[in-house]
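Here is the structure we will look at.
For this view, one protein chain was removed and the others were kept in their places.
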Amino acid sequence: MAALDLRKLVRGNLSTITSLVAAVIIIIIFQATNPFFLSPAGRVTLVYAMSYFLIAACGLTMVIVMGSFDFSVVSLLKMAALLCALYMDAVGLWVIPLALLVCGGLGFINGLLFARFKVPSFLATLGMSVVVEGMALYLSRGFLHVIDNPAFRSLSVTFLAGLPSIFYWAMAVWAVCIFIAFCTPFGRRIFAIGGNPVAASLCGIDVVKTRIYVFMMSGLLAGLAGILYMAQFGGGSIEIGADMSVPLFASIVAGGTALSGGWGGPHRTLLGVILITWTQAGMSMLALGHDVQLVVFALIAIGMSVLTTDRGSLKIVK
Amino acid sequence: MNTATPVIELKGITKTFGGVVRALNDVSIAIYPNEVVGVVGENGAGKTTLMKIMAGVFPPDGGEWYYAGQKMSFPKHPREAAQRGVAIVYQEKGVIPALRVYQYLFLGHEDRYAMSLARLKRDEMKTYAERLLREFHIACSVEDFMYNLPPSTQKMVEIARAILSLRLEHGGDDTASVVILDEPTAPLNIEERQELFNYIKKMKATTSFILVSHIMHEVLEFTDRVYVLRDGKLVSHYNLSEEKVTEEDLFKAIVGREFIPETRISETADVNREEVVLVAQNLTRKGSYYDISFELHRGECIGFFGPTGSGKSEIIKSIAGILDFHQGTLFIKGKEASSKEIPHTRLAKGVGYFCGETEKQLFFNWPVRKNISIVNMESILRKRFPIIDFRMEKQMAGKIVQKFKIRTPSIEAECQSLSGGNKQKISVGKWFERNPEILLLEDPTIGIDVGARRDIYEALLEMKERKIAIILVSDDPKEYSMLCDKIIFLKGGRVQKVLSSQEFKEVIAT
Partner (left out) sequence: MRNASDRSLPKGSIGAKIRKIDPTILMLIVLVIVFSAIFPDRFLTPLNFSSILGQFVTIIVFALGPSMVATIGSMDLSYVGIWMLGGILVWRLIPVVGAPAILVYPLLGLATGFLIGVIQVKVKMPSFILTLSLLVAYSGLTAILSGGYPRIVRGYDFLAARLIPYVPTTLFWSIPLIIVAIFLMKNTKLGAYLYAIGSNEEGARLAGINVEKYKILTFTISGLLTGFGSIVQFKHLGGSVPIALNLNNMTLPLVAIVFGGTLLSGGSGGPDRTVLGTLAFVTLYRGLFITLLPPEILQLVVGLLLVLAIVASSRGLKGVSIT
């Protein structure tokens, strides 16, 4: 009887177990090949690598749970970082609400294009990301920017109990997202729309408005991630390419959130983000380049989508 | 006629879906040359499944297939069925809007018109298509896009396509072939229906037809024999040339039960004529219904009665906010409601919409608990801060499960693991708990068994006694006589007559 229950438990949580096992395995591998991996200094590197990533991933998770996709997260993240770098001298810390406002607004436009104008979400956000990249290019004119405002930097790099403050920000955002997803009617509605949009509409859910809110939320969180990222690095060239969207997406499916929508949630994303960013950090420590990492993440993205898609319930996928 | 060899004969067909639902149980039918055979039954009785097996969409689990007296394997593919002389015209989803008429006519049979390099002889295809359109008196050009044609023309082209596929695959002429028409007249107006049946009568000289329909008088008027399916079984067979069959006989065979004695009949409630909750004035949605006016009082139940295509389903969808209307005004509790409102806004004003298709009501991967609470979010929020109180949510779900005797292992079981009747009870249960002021019911007991029906009727009657105003649209006249105080007869989208529940019972009885 107990064995049967165990088997059932394993089958029911296959994706969680896969990710957990994978995370443990990569930690063991990297620790074995590089003893600094889990040293205090190594830990700080790992935390730095995952924190801003987790914040952005939480926003995208909400969108994916709703059955849509937000391609523009990376662009918005860059935009917020750039705004901080450019206008810190002019307006001081007011740049933070400014950047959040801009990103929330762009997220709103994403939502509007998708929900109101019925543009498929990945296309709408792809178009928006080209626009945002253009804006960023125009604003920065390709120069490097450095931030030396200590108050701003302290947002991310204040150490508490051996870990930088950006880690606590990320955990707080993660907790809030879980709370929203599972304890509020809003969260319930997101899952409803992802699971069955027709039934959601007939159950009296305002599908259009909810979709717009979720895209705004995704934009805001991308903005927050960008601000904290800038505070963490203190400027320099922003080394995030459009290809970051693949690791970002990989971390969400690796956590076990299905692309088909209505299933998974932000609580799973932490595991996926650890899996992806620690692999990234571990590979960097082993001097394996960005290129190798990209290949690995793309394969993880495809492989995990294969595992998490519930093909029985899907009829037509374009 | 029965002395001849049947063109197609199916024996002992059995089909189960997902290992649980038995869609067809030992059904045998035979189609003889030169006849029109009706197949009738309720929704979910297995008609469409049987037709799809005949047309090669999927094979059955068991049974035998005979063609001209010879036993053959089941067709595995629609084209294989066409080669054996069976083609089907689907009720919906058959039309492909993006194609031109000639492309659609030849869809799936292009190989016969291929030259070297797979190039198609387009001119030849077009000439043949033009000839076919003339033969069928279809007024459109072969170059027209399907989406530009009116629905009736689309249907005619679809039928032409079925016959064309038989001519191409089965042989040059139409002899010894069967065309299945699944609810063909739904999108057609009266003249077009007449035209269609005239054409079928002419074609009968060479081809046999199967007519699947809900519209009894059409079946009685235009078919030679009728098969009646109920719950996946063949229950009756009438030879219309030998016996006199009335619409009522047919109806009784379809529904298969006299009135369920345990169920109470709603007493014509002492409706408070002062309290009007919903007023419709000259509502018009072009192409669906025209000039619909009525007043709904608190605690009253109005039914819209008419055949499929009479506009009843569009009226209730317009009131629910799923469809818009073009003219007229709608007042909900004294305030005018715009035609652009969505179900969300209408629900906030007190209008709930319940339909019997569970896939439009339930989230199958959710537990019972969440499915019940989704329309009742406001009542399970904590007082101080608007977050979900899980204890209250469980209590609510437990209450509904108990009240409706929903057979589920627990309130945490996923909905998709439950039977159809239990699913239906969950979706009725959530609206029961919500207790809206106006409840719109569309086919509330579609495709479920008698026992579950009785429980759902009980709940609906109880809701009526709680002074909920109800609008009913259904295919089952018994439901009208049980629930409604007033029945509005519709025909072709217009009000024909308005009957009280007493008058309605007399009409149904005769």
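Order of writing sets the labels: A and B. Residues in every chain begin at 1.
To be clear about the criterion, contacts are C-beta pairs under 8 Å (C-beta built on N, C-alpha and C of every residue); 3 or more make two chains touch, one makes a residue touch a chain.
On a predicted model such as this, the values are computed, not experimentally measured, just so you know.
When the whole complex is considered, the residue among B:G41, B:P60 or B:P78 that touches the unshown chain is B:P78. For the options A:A32, A:A90, A:A151 or A:V317, the residue in contact with the chain missing from this view is A:V317.
Of A:G67, A:P164, A:G195 or A:G282, it is A:G67 that touches the chain left out of the display.
Within the complete assembly, A:V119 is the residue of A:V44, A:L98 or A:V119 that touches the hidden chain.
Residues of chain A in touch with the missing chain: 67-69, 113-114, 117-124, 126-135, 137-138, 141, 197, 241-243, 245-246, 249-250, 259, 261, 289-295, 297-299, 301-302, 305-306, 309, 311, 314-318.
The omitted chain makes contact with chain B at the following residues, 57, 77-79, 82, 90, 93-99, 103, 106-108, 110-111, 114, 117-120, 122, 144-145, 147-148.
Methods note: only the chains that are shown with their structure count from here on.
Between the CA-based centres of chain A and chain B the separation comes to 44 Å, rounded to the whole angstrom.
Against chain A, in their complex, chain B makes its touches with residues 320, 322, 342-348, 352-353, 355, 359-366, 370, 373-375, 377, 381, 386-388.
Those residues of chain A that touch chain B in the shared complex are 179, 183-185, 188, 191-192, 195-196, 198-208, 262-263, 310, 313.
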